[in-house]
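Please see the structure below; I have some questions.
The other protein chains are all here in position, but one chain of the complex has been omitted.
So, chain A:
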Amino acid sequence: MCPSPLFLRANLRTMDKASVTQELTEIFEDVMDLDEVTLEDGTTANDIEEWDSLSHVRLIIAIERHYGIKFSNAEIESLKQFGDIVALVLTKAA
């Protein structure tokens, strides 16, 4: 039996902006196959060559999988920069 999502949530480590940024950076590196990326709130796909519409889809899926959450297409379309992703994760996974 899988634990319920509620159970998973309850066991999540502290969800603050710094820790989410750190985790998202690791996911980002894994998805984009990059090392030592520095992501700031204002970072956009224009700043990183590997971050294109294709890899963005994989990024979103990887984030959903990591946090056990699901984004709607409306939420995904509202993401303009890295800081938006951090904020959305904090809202949905907290």
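Quick note on the criterion: contacts are C-beta pairs under 8 Å (C-beta built on N, C-alpha and C of every residue); 3 or more make two chains touch, one makes a residue touch a chain; residues count from 1.
Here is the rule we use: contacts and distances are computed from a predicted model.
Chain not shown in the complex: UniProt lists it as "HAD-IIIC family phosphatase", one of "HAD-IIIC family phosphatase", "Carbon-phosphorus lyase", "ABC transporter permease" or "Putative tricarboxylic transport membrane protein". For chain A, the residues touching the chain absent from view are 2, 30-31, 33, 35, 54, 57-58, 61-62, 65, 72-73, 76-77.
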